[in-house]
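The complex appears here minus one protein chain, its other protein chains still in place.
Letters are used for the chains, namely A and B, taken in the order the chains are written, and counting of residues starts over at 1 for each.
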Amino acid sequence: MPDLTGWLLDLYEEESGGLALWLVGDDGGRRRLRQDFLIIFYAAGPNAQLKALWAWLKRRPEDLRLSRDQRRDILQDGLTTVLKIETENAFRQPQLFQEIAREFPELDYYDADVGITLRHAAKYGSFPLARCYARADENGLVSELRVLDSPWELDPSRVPLRVLSLRPDCDPAHAEPQELIAAHEDREYHFSLESERPLLINLRALLSRLDPDLLLTAYGDTWLLPRLLELVAKHNLPLPLSRDPQRGVMHKKEGSYFSYGQIIYRGQQILLYGRCHIDGRNAMMWQDYDLDGALENARITGLPIQTAARVSPGTGISSMQIITALRNDILVPWRKQAAERPKTAADLIRYDQGGLVYQPITGLHFDVGMIDFISMYPSIMVRSNISPETPFPERLGSSDYPPGLIPLTLGPLLEKRVALKQRALSLPAWDPRKRLDKARSAAHKWLLVTCFGYLGYKNARFGRIEAHEAVTTWGREALLRAKEAAEEMGFEVLHMYVDGLWVKQKGFSQPEDFQPLLEEVAARTSLPVALDGVYRWVAFLPSRLDARLPVPNRYFGVFQDGSVKARGIDLRRRDSAPFIADVQREMLRCLARAGTPEALRGQVDEAVGLLRMRLRALKEGRVPLQDLIAGKKLSKELTGYRVPSPGARAAMQLLEAGKTVRPGQRVRLIFTRGQPGVHAWDLPELPDPAAIDTDYYTELMLRAASSLLQPFGLSEEDLRILTCDDLGEQMNLPLHAWRREQPSPIYLEKK
Amino acid sequence: MDALTLPLNNQLLVLIAPHAAVQMMLELSARLALTGDLRVLDGGNRFNVYPVARSVRRYTAELTSALARIQLARAFTCYQAAGMLAEMPADARPLLAIDLLATFYDESVRVDESRRLLAGCITHLQRLSQAAPVVVSARPPAAPFPERRVLLETLQEAAAGAWQLEPLPAPQAQTLWGTEA
Partner (left out) sequence: MGRTLPSITQAYMQEQAAFTRFRRALRRADQLALDDLFAAARQHLSAAAYAAHALPMETFLLSMLLEEHKEVLRLRRELDELRGALNA
């Protein structure tokens, strides 16, 4: 076989030993190569136990090489004596390790449960879709492998992947699908699900002809592929879902697990060999980024594409740390042992805190600059060298010690993020790189956002609570220095939230006006900081319950370029009905059209008019049912509810209809009049439009609208009166005539 | 029951209560901190310093120095709890282990693994109790996990004295759909 260049698509263990590698060749061919690969792992502990393990391993049928060694566990001083175990059979190693751990539970183990792609990445610098050069013999056995690019490339070469998408013609949870729709480029193929044999035969023909690299499905993990596999068994007709003829598919079962007081549900998974299956409905971050983001995630974390698309960012970060550790001769512990070093009770009060969260000055403000530290916590981790093995930093921005594991891992990711962000500012809108950059940035953002939390996670291999506390300590310090700089330069600080502050100064309305402040903050903290924008106006909202009480991080506003930003209000909530969120968004956009403070009053009137129209549409039944679906998460097993929540009541309805809902899953429902007050959306029959509880939706809508209009002097009660049809129609008076005696913040605002 | 009347000799004492006697253990930390150094192993993320500070303040204005005498370490997994006790040197400082079994009840750790780790912890608790008073507080496992009771029983048996502070909850009635919540 001649020398091959191409991109690495898939990599997994072969049952007979060594690895299977799939390459997408420059010549358009897809080739399966074999590569020998040595797996090394270690055991540590009391000498007598290690000797016993040695003897036990010697008696095993596997071909193992044993030796003594000294390696570095970063959570301990000096070098650790270890028993080194080497095997050529990567496939059998996890099983072998399980048995060892069961037999010798007292020992510590290292590098024992590391995924094969991570081991490969550490040795060769490989990663999914890496550009490679390979030399192999006529049997496909690789004698040389070189990786030609890196995950940190800003513009990696475009891999000519063949994508086949597969979906049922409707949501299987709602109704029984009749058709399977396959799509490739711009051709669509419809297969009836009633004629099972023709379906399998045609699908097999399609798969063989197209030979896709990526199978993109909807409901592929939970319904589609399991159904196809059932049909295959029933009719005894093979279907080449995996590309590897020697393998079937990998089936991972579903489950719910507990994480930080929340129940997380993980659906079952069907993974392929030589081909990547991604289920758009079961992919972790699909709402935030699509295929390009998922592929970027795989490139950066080193996880196989199918895994990267499904796991949480925490697993991604952990994988990156493992690769860095392996590359730097640092042992990867199987279980985290290191515990907190004792601190005094007084220290606990000082360090057991989060970011600084200020109460804002509520009300409406004009010409407000928003200053943001760029990826504050990761930046602090990298620049102050915060890592489980480094000492508590003495200062912000530099360290006397060599970079620890965490900065080594995060450094390149942070650099790439900053580079892409800077590029995004200068790229024209039509540049094709803009869309790709955005998708990739989303992947980076999630990984970076997670890495701090992961540092303090009790099960994180390289986590350490003191490191986590060091990050928040220096984060608070950085924010305070920013505040001091702002105040010394004559700014008023309106609000502060962990890594950002809102400032204003009379006469300052242009981005250039804030530049000196940015420079001063950067100088005092040694951290990258940017101007998020200048708000034409921004409203900080008080508590719904008591208008005297400011609430942090609850605001909305319009930037000078007309774009809108909102936090903490309904349109940001995942369980709100689209109707509520849409109307709130419309009202916000209406308010945003005001170019000057004077124009705002007119826009407020318009927004109320809009609200009135939408509420009338609701009452008259003109709002599509889909827009009224609320998605409530089921927080525990149904038996665990003393008083069932709306989500639980809907789940019970589904249970009676034969559909189970697991804790952690979202139940879609519509609020109906009377008992039980809800109608689960995924029931076979749709709710009766006449039964919809329009009064309740009106209340929800008024509450959401009052969040927006409260800074302009309108309470929920005011809105109720104003949108009540009879009054509104008959008395066409301008709004400020309705206001109570207390002057509203709009009047108090002095320009 | 007044914490002060508890006999504090060099021995292993176990307090059992539905909420692991947290308030009492915090009060005990405050009293001990008035007159000497002590060590606290927080096994269930329970060490709220504020009530301890308020309690100390009732007896003395020297709040800062009293709080400085409390050496606290938190265990977030049973492996950490086991490791911390194994490495703890035996000296004259009393040890309070609050809600020790919390991490051992973690469903993601197998029962036999929890038992193995607990056996190790008990060895070290007994070692430490030869040089100073050791008081361990624990609560029974939550209703749906009766197989974990053995952990509490093992701890109880190992103690020189075990105090049950409130009646333990009655076993839950089994209904068709599982136990009542």
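Keep this in mind: a contact is a pair of C-beta atoms (placed from the backbone, for glycine too) under 8 Å apart; a residue touches a chain by one contact, two chains touch by 3 or more.
It should be emphasised that the depicted structure is a prediction, and the values quoted were computed from it without experimental measurement.
Visitor: From the listed residues A:L57, A:M496, A:L518 or A:A648, report the one that touches the chain absent from this view.
Guide: From the options A:L57, A:M496, A:L518 or A:A648, the contact with the absent chain belongs to A:M496.
Visitor: Which listed residue (A:R102, A:R187, A:R548 or A:R622) would be found touching the missing chain in the intact complex?
Guide: Only one of A:R102, A:R187, A:R548 or A:R622 touches the chain omitted from view, namely A:R548.
Visitor: Which of these, A:V249, A:A346, A:A680 or A:L709, touches the one chain of the complex that we don't see?
Guide: A:A346
Visitor: Using the touch definition from the top, which of A:L420, A:I465 or A:A478 touches the missing chain?
Guide: In the complete complex, the chain left out is touched by residue A:I465.
Visitor: On chain A, where is the contact patch with the chain that was removed from view?
Guide: Touch with the absent chain occurs at residues 260, 345-346, 348-350, 352-354, 356-359, 453, 456-458, 465, 468, 476, 480, 496, 546, 548-550.
Visitor: Please give every residue of chain B in contact with the chain that is not shown.
Guide: 42, 45-50, 53-54, 57, 63-64, 67, 74, 76
Keep this in mind: only the chains that are shown with their structure count from here on.
Visitor: If you average the CA atoms of chain A and of chain B, how many Å lie between those two points?
Guide: About 37 Å separates the centre of chain A from that of chain B.
Visitor: Mind listing the chain A positions that touch chain B in their complex?
Guide: Residues 105, 257-258, 335-346, 348-349, 458-459, 465, 637-642 of chain A touch chain B in their complex.
Visitor: Okay, in this complex, where on chain B does chain A touch?
Guide: Those residues of chain B that touch chain A are 29, 33, 39, 47, 49, 52-53, 64, 67-77, 79-81, 83-84, 107-108, 113, 116, 177-181.
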